[in-house]
Structure formats: structure tokens, C-alpha cells
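All protein chains but one are shown at their positions in the complex.
Chain naming follows the written order as A, B and C, and within any one chain the residues start at number 1.
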Amino acid sequence: MIVKALYIVLSVALVTVWGLTLTGIVRKIVARVHGRIGPPVWQPFVDIIKNNAKRTGISHGVMFYLGPVFRIAGGMGTFLFIPVLFGSDMFSNFSFAGDVFLVMYFIFFGQLGMALGSGEGGHPYSAIAVARGLAQMSAFEVPFALSVISLAVQYDTFSVSSIVAAQQGSIFSWTMFTNPLATIAAIIAMLGMNMHSPFDVVIAPQEIPIGPPTEYQGSFLGMLHTNRGIFNGAKLILFMNLYFGGATTIPEMIVKTFCIYMISVFVGVSFPRFRTDQSIRFFLGIPTLIGVAAVILYWL
Amino acid sequence: MIHAVTATGIILILTGLWCMLTRKHIIRIIIGFSIIDTGIHIMIVSTGYIRNRTAPILDHAVGLQGAADKVVDPVPSALVLTAIVIGLAVTALMLSYAVKLYRRKRTLDINNYAELKW
Amino acid sequence: MHNKETLPNLGLPEHERDLFCDARPRVSKPLASYIEKFLNWSRANSLWILAYGTGCGAIELRPLFTARFDISRYGMAPRPTPRQASLLMIGGYLSVKTLKRVIRSYEQMQNPKFVIGLGSCTVNGGMYWDSYNTINRLDHYLPVDVYITGCMPRPEAIIAGFEQLKKRIKDGRAEGANQYAEQFDWYKANQKKIITDWNMPDYNW
Partner (left out) sequence: MVSPVYLLVVTIAAVFLVPLADRIGRSYGMSVFYAAIAAAAGLGLFWFLSLRGGAPAQNVFIAGFTGPYAIQLQLGIAESFVIVLVNTVFLLASIVLGGALIKEKAYALTLMLLMLTGINGLVLSRDLFNMFVFMELLSISTYALVAMPRNGQAFSAGFKYMIAGGLASTFFLIGTAFVYRTAGTLHLDYLLRSPELLHGGVGFAALFLVIAALLIELKPFPANGWALDVYQAGHPGVVSIITTAGTGAVLFVLYKLLPLMSVRMLQVLGGAGIVTFVFSNLVAIKQENPGRLLGYSSISQTGLVIAGMVFLRLFGIREIAVYAAVAGGLFLNHLFVKGLMFWLSERVGPRPIREWGVLAGKPLLLFLFGLAVVALSGLPPFPGFWAKWEFLKLLAANGYYPVLGFILAGSLIEVFYLFRWLGYAAVKEDHDTISPAPAVTLPMVAAAILLLAASVFFSGSLSVREPLLRLIPAAGILFYLLEPLPGRVKTVLALAASGSAAVIVLPGLSGLHLVFGIMLLGGSLVQMIAGLGSGGRRRGIYPGMVMMVYSFAGLLVTETALGFFFAWEMMTLASYLLILRGSRSARTPLLYMIFSTGGAFLILAGLITALPAGSLSSAGLGDLVFSGGTAFYLIIAGFLVKAGVVGVHLWLPGFYSEADHDVSPILSSALSKAAVAGLFIFMSLANGTVPGSDMFSVILGWIGGLTAFFGTLMAIYQEDAKRLLAFSSMGQMGYIILAASLMSTIGWTAAIYIAVTHLLFKGIMFLSVGGVVSRLNTTNMYEMGGMIKRMPLSFMTFLIGLIALSGVPPLTGFGGKWLLYSALVGKGWYMLTALALFSSAVAFLYCYRIIHSVFLGQLKTGFRAVKEASVWYLIPQFIFVMLIMIFSMVPRLLIEPISAAVGKLAGPDLLWQGNTVSHALGYWNGTTVMMVTMGVFMVPLVWLLSRVRSIQKVKQFNIVYAAERPDRPETTHYAHNFFAHYTKALGFLSLPLVRRFWEGAGEWISSIAAALRHLYSGNGQTYALQVMLYITVLYLFMR
């Protein structure tokens, strides 16, 4: 029991550090693409410390107060139901508590809490951003769901660990190669999930300042930034497990998640922003068809 | 002879019907109805007629003995008597309706009494 | 304690007073010195800017984010909401109208918060000093940490100003927020002298 608790702390610490570092790295890379020097890699950590070091704060009410708590609980929870390393007892987390559907739905836990918290803030932009985010989410959920269904058909299981187990052996037994259509659909969905350009209308800073967290500051914001590390890490690990053969060692995990994240970053720096209705139609178009094709292919 | 009477009855009925269905004047419609009535009466009487027999009235000419062999079937005659009475009542009622209608609108054209419809 | 005191919010009509918080700003004492030193380091290296760019000085802020000057290497970044920003940049002259917005934005930032006045106009009104509508001296209304003079100051000068500010922060001298809270009544009186149609609460939380 205590050992497990220790493992969990270790595991969460790992993903937090790696997630935030990854953000730092990406910022650096983006800066270099722009021809800038960019912030130091550890900048996300400094930001978090700075935010928590604010001496005052404001709160609009209980739900506003709890919003970031929900958010980070959602991030940590999502992470804790995903096995991080294949075959590692230390990093298996609580993956025995549920399968891929649990993870898919737990993702919503934090988003819902955040949406509620920012809603109590009373700022119209928060609500507008949430409306955009939810609409976009409902759309990219379709190709992702189809892709997961295709995997369930392919591997005959919903269990993330079993899906990882089935991809062991050679690089060619990764889902990426055995079920490329599902992988493509999921990756496109991931672009939406990560809210990078072209799907960043939710937090469009010039239009609806920063979106849902408009009213958040200080420790609240610090918590949200911490979560960004955890949650990003969790999502990347999930994708790694489902499509890229999982990982058996921490370096392997780091390399793979980095590569996966880079897809999102590349697309992000290359494309301008979609309007909400455009992204809805986009996700329900070609990506959905790819997802359907992936399901049908394994169905037949 | 019987057939002729029956035929007369039927012709009267048809005439009456034609009159009822084509004339617009209420009084004529009532007359048409009367004609039908008469036709029916004639027809009914004809159905009870037996050749060479007399009317089913038990008077001196017939006598009580063997009356059944001398008179025509009495039932239709009885029916006709009743029917005539009823026909009279109906005709009278119709005419009084006609009077009432005329007093209201000063017209007896049936087309003018179609305010209730659909 | 004067923290518990409430502000009268006389500028608001009766029925609107309940819509705004009426607490006074508070002085938040720094923590023990070694912790505060570390925290001040983080504050200095993560300056998030709320740029108030209605003056002509704003034009000189844009280059800061470009490859040539790139202030992101100092951990600085623009922030669209005052709630999350720690540095308010006043981009030039202020009129009666814009002063009101600046005050509101400043008060909505959280302690510790810093103000940089950009250009001569914030110092003494600059070339508009005798206009009926211009504010001549910013630090009568807000506690200014650093003035960057010039008309306009070049981006290099602005970066120098940032360095100055960081130094002040690290030295623990950038306590403008506490100063504002301590001398709140003085600042408020000055502000209200200029802004006659005061329709905000006395302190915009």
C-alpha cells in the first residue's frame, strides 16, 4: 500500500517534470523556428513559482475556487489510469481500475470542472471560450472514438496494458504500422485535443483574452500551469501506448512522447487558426471518414 | 290488371321522387312527397289484391260466413289505412313547416334555406 | 485593522454597489528574507506584461517580441488579462479617459505588481504637457517603478528599463503594490481630482 503510494508520487512527479520540460523545449524550438533565442527550458517552472508567489488573489466563489482543483485532479486522474511503462510495476499506476473508456471519459473530468469554475467567474469571454472548446471537443471526439473502436476491434480488448502488450516485439507490430488509418485519425484528433493552431480558437488571446482562465491568477493559475504539464504528459503517454508501442523504459517514453508532441507543434506553427464551425466541420469530415475506414477495415 | 295498378303505383312513386329531387319550391316538394305517398298506397293495395274478390269490409254484401274466400287480403288494406293517416300527419306537419319558413324569409325556394351546412 | 474597513463607493449609484467588492486594498508584507529572495528571483525572471498601448509609445513595444530584440529570453511574455500580468506598461501619454482604464487595470492586477512608464509623457506630459486633457505626471496616480524616458525610447532603452526593474525586484525594492495600498487615500484623491465622472468602485478588485 505504502509502496504503491510511493510509486504513485514518483510517477506523478515524473510526468509533471517531463511534461513541463517538454513545454519548455517546445517553446524553445518554436522560438528557434522564429529565429529567436527563446526562453530558457526551465521557464515553465519559474512561471509556476512566480504565480504561486503572488501575495494576493481574488476568488469569485466556491466553484471558481474549486475549478483549478477539478482541473488538476482531472489531469492527475487521467494520468493515473494510464500505465506509463510496459511491464513496470512502479509505473503501472492505477491502470487496473479501468480500461481505455475510463481514460477517455476521465479526460472530461478536469475540463468540466474548469469550465464550471471559469463560469462562476462571470466573465462572458470565459463562457464563450468554453462554448467553443466544448463544440470543438465534441467534434474531434468522433475520429478519436472511431480510432479507439478500431483498436478495440483489432486487439479485441479495451485494456490499455493489453493493447501495449500486443504491440511488443518489433517496431512493425506498433499500431502505427498495423493500423495506420486509426493512427492517422487519432493523431488528427490529437491536434484538436492539444489546442494548438489551427484549433486554438478556444484560448484565442487577441479575441477572448486567454479563454476560460481569463479571471484566474496567482496560485489558481499556477495550478492550471502545473496541470498543463501533467495533462499533456498523460495524453501523450496514452497516444504512445495506443499507437506507438508503449515504452518499457523512461528514456524510450521521453523520446516517443517528444516525437508525438512534435507532430502537434509542427502543425501548430504551420497553420493559421480555424473558426469553431470550421473546425467542427473539419473533424466531422475527412478525419471521421478515415476513422470509419479504420473500423471497417478491421471489421471485415 | 294488378300489374297495371302496381305499375301505376311505382310510376307515381318515381314521379314523386323526381318531383322532390328536382323542384326547388318547397310546396312542390311537399306535393312530390304526397305523390310518393299515394303511389305507395296504391302499390300496397295492389299487393293484397286477389282477382275477382271484393274489398275486405264485412258488411251485408260479404257476410261473415266464408268471408275469407270472398275478400281480398285484408292486411295490406289495413296497412294502407294506417299509412294514409300517417301520411296525412306528415304532410300536414310539412306544410306547417312551410308556412313557418315562409314567414321567416318570405321565400319558398329551398336553396334559400341552406344556412346550416358543413 | 484598516483592511476590514470598507470603501464607500460613492461614485456608484445605490443599486450598483452590491455588484462590486468594497474591500480596501491590503498591504501584504514580504516573507522571511531568504524565501522572499528566491521568490523575487522568480518574479524578476517571469515578468508577464500587460501592455497599455494607447499612447504612441506602444509602437516601440512590438519590436521587443521580434527575433531582433526577443524579450522572451528573459522569461517575459505578453499577457492579455491584468489578472495574470505582473507588469503594467504604460505606452505613452495618458488622457483623462485612458487614465481611468489604466487605474482599473492596475487595480485588477495582483500583488506584487510593477509599473513602467514609457516615454517622457508619463514623466511630465511631454510635448502634450499643456493639453487640457493630458496627465502630466503618472506617479501621482500610480506607484511607478521605472520610468523610461525618451520620445520615443528605442527598444534597447526599454530593455534597459526592464533590467532596471528586475534589479529593483531582486533587491526587494519594487513594493509599489504595498505603497499603493498604504497611501491609497492619497492616490485615490489625486485620481478623482482628474476623473470627475467616477463610475467605478473606489478600488477595482
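By our rule, a residue touches a chain if its C-beta (ideal position, glycine included) is under 8 Å from a C-beta of that chain, and two chains touch if they have at least 3 such contacts.
Remember, predicted model here, so these are calculated numbers, not experimental data.
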Contact set of the excluded chain (shown chains only): A, B, C
May I ask which residue of A:46, A:187, A:203 or A:292 touches the chain that does not appear here? A:292
Residues of chain A in contact with the chain not shown: 54-63, 65-66, 68-70, 72-73, 76-77, 80-81, 94, 96-102, 105-106, 108-109, 112, 115-116, 119-124, 127-128, 130-132, 134-135, 137-139, 141-142, 145-146, 149-150, 152-153, 156-159, 209, 214-215, 218-220, 223, 275-278, 280-281, 284, 291-292, 295, 299
It is residues of chain C that touch the chain not shown, namely 15-16, 18-21, 23, 26, 28, 52, 81-83, 101-102, 104-105, 108, 199-201, 204-205
Pick out the residues on chain B that sit against the missing chain. 13, 17, 20-21, 24, 26, 29, 33, 36-37, 40, 43-44, 47-48, 75-76, 79, 82-83, 86, 89-90, 93-94, 97-98, 100-101, 104-105, 110-111, 113-118
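The definition used in the following text is that only the chains that are shown with their structure count from here on.
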How many angstrom between the C-alpha centroids of chain B and chain A? 99
Here the gap between chain B and chain C, centre to centre from mean Cα coordinates and rounded to Å, is 114
CA centroids of chain A and chain C: separation to the nearest Å works out as 36
Which positions in chain A touch two or more other chains at once? none
Residues of chain C defined as touching chain A within the complex: 26, 28, 38-39, 42-43, 45-46, 66-67, 70, 72-75, 77, 79-81, 83-84, 86, 110-112, 177, 205
Where on chain A is chain C touching in the complex? 27, 31, 34-40, 43, 46-47, 49-51, 53-58, 205-206, 209-210, 213-218, 221
